[in-house]
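Before I ask anything, let me first share the structure, which is written out below as structure tokens.
What you see is the complex with one protein chain gone and the rest in place.
As written, the chain order gives the labels A and B, with residue 1 at the start of each chain.
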Amino acid sequence: MTEYETIIGLEVHVELKTKSKIFCPSTTEFGGDPNTHVCPVCLGLPGVLPVLNKKVLEYAIRAALALNCEIAEYSKFDRKNYYYPDLPKNYQISQYDLPLARNGFLNIEVNGQTKRIGITRIHMEEDAGKLIHQGTIATSPYSLVDYNRTGVPLIEIVSEPDMRSPEEARAYLEKLKAIIQYTGVSDCKMEEGSLRCDANVSVRPRGSREFGTKTEIKNMNSFKALQRALAYEVERQIAVLQEGGRIVQETRTWDENKGVTLPMRSKEEAHDYRYFPEPDLVPLVIDRRWVEEIRATLPELPDERRNRYIKRYDLPAYDATVLTATKEMADYFEECVALYPNAKAVSNWMMGDLSRLLNAHNMDITQCKVSPRQLTDMLKLMDKGTISGKIAKTVFEEMFATGKDPEQIVQEKGLVQITDEGAIAAVVEEVLAGNAKVVEDYLKGKDRAFGFLVGQVMKATRGKANPELVNRLLKEKLHSS
Amino acid sequence: MITIKDVEHVALLARLELSDEEKQMYAKQLNAILEYAQMLNELNTDDIPPTAHVLPLKNVWREDEVGEHLPPEEVLANAPETEGQFFKVPRIV
């Protein structure tokens, strides 16, 4: 049977978090009552004119530099003409043949190897409004329009068709999100729509040099959805080809509930956007010094940070990759390390209990009640022997739930570790006396019996006995008896 | 040569519903105008840059400051149909 190769390219829209819209002074604030964040310009009233928000250009350049792009010397805006009720002018101000930036790339990790994914271009454009349907778009007897999002600045980042699997596509999007977040120009929240992704997917017989017919997949609202949708689409295309069918070039939408991609119903008309230079905006001639100024203010990006963590903190590559995946996570880590120098211990807790609890509560680190100081205070309590590692897990869960300081929790719950040798020795004596059979087994060479005895001591002290002391005292008593 | 089919395609792109009579008329008139425009092909413009703007302006922008919004009643005042704070449109598909 023919083996197929998957070809994926992504078109990603990122909302820039400027205060005002791209071509008018209306606020970009998310939410708000319908049609309250609008002015004559973004409503497209007759006679209005756009004026570019300089911050949009600055942010777009910043993102483009972080993605290793070349910034154009000369760029301009164009009109993309199409009719849709969420588009007040029935054209979108975008960029066509002279985009702001080209020829960038980012690196992803594939099976421990670094793979470079090319970025074809980045351009600026305005967002459209929002349509609200009763039920679905297909069944709604009418629709309602809210223009609050109209004119919010976007950059569109178009990748090369360099990805060879849904996993690579996901890794690309995750990396892209991390890089953009690091630059501070966008929140990149997929659930709020400030990061949106469409995919072009095709398959071809392995070894073939020509591209197969591609489909465009829309409506993937999470990383998981992206990966699932692409996996489904790849399988669908291969099945069609294996049955001797042909792939139809079309736009398909991901149905999250059914887990399938479906063709989008479209009117029988070819898309013809009739791009032409926007006569209401003048060209951009981008000052090289300004570009260099922006470059100089770029923060350390995920790859650099990851490498620094490996070198400076002696972390395994895997830890460093996970910790730098989002800027917030890495910032948290560094705050911890500044307070507590054992980087590996911090990393273990962040990648272990902290991440597990965040995932379980569907939260990100910015919503975490445990501050870096509190986490490191807890680690210090462990080092001092005030609490054991086991108790620490309990304490941390409480910290995560309440945001209380670890000392307070330890006090309130009486979780202070018992380090009094005499007290533990007494318990040990009791346990040995009450488990003669087990002691006998141990002395016959059953190692597992030792663990049972440790457990009994811990149980009797409600977990508070210092485990090292318990081990030592047990061994001493057993061997001396 | 613009055919009736071309006229129909262009009319759909431009969201204009045309009667058969109008289609005939526009086909004829567009052909006349475009035939007249063929005159431009007398000129060799291979090395001529296009003029999209007559003034040599560049880099016109404003600072990122939030301004006044239209009061909601003015936003909807001219709308043919509304519901609550929304504009209302017929079914999309």
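A few remarks follow.
Assume a contact is a pair of C-beta atoms (placed from the backbone, for glycine too) under 8 Å apart; a residue touches a chain by one contact, two chains touch by 3 or more.
Note that contacts and distances are computed from a predicted model.
Note on the omitted subunit: UniProt lists it as "Glutamyl-tRNA(Gln) amidotransferase subunit A", one of the names in "Phosphate transport system permease protein PstA", "Beta-ketoacyl-[acyl-carrier-protein] synthase III", "Amino acid/amide ABC transporter membrane protein 2, HAAT family" or "Glutamyl-tRNA(Gln) amidotransferase subunit A".
Among A:224, A:274, A:312 or A:361, only A:274 touches the chain that is left out of the view. Touching the chain that is not shown, out of A:32, A:85 or A:118: A:85 (per the contact rule at the top). Of the candidate positions A:31, A:47 or A:244, contact with the hidden chain is made by A:47.
Contact between chain B and the absent chain runs through residues 2, 6-7, 10-11, 13-18, 22, 26, 29-30, 32-34, 36-37, 39-41, 43, 45, 48-55, 57, 60, 62, 70, 74, 77-81, 87, 89-93. Of the residues in chain A, those that touch the hidden partner chain are 40, 43-52, 79, 81, 83, 85, 88-91, 143, 145, 267, 270, 272, 274-276, 279-282.
Quick note on the criterion: only the chains that are shown with their structure count from here on.
Mean C-alpha positions place chain A and chain B at a centre distance of 40 Å.
By the touch rule above, chain A contacts chain B in their complex via residues 18-20, 24-27, 33-40, 43, 51-57, 76, 83, 85, 90, 131-133, 137-138, 140-147, 265, 269, 272, 274, 277, 279, 281-285.
Against chain A, the residues of chain B that register as touching in their complex are 9, 12-13, 15, 52-53, 55, 57-70, 72, 75-76, 83-93.
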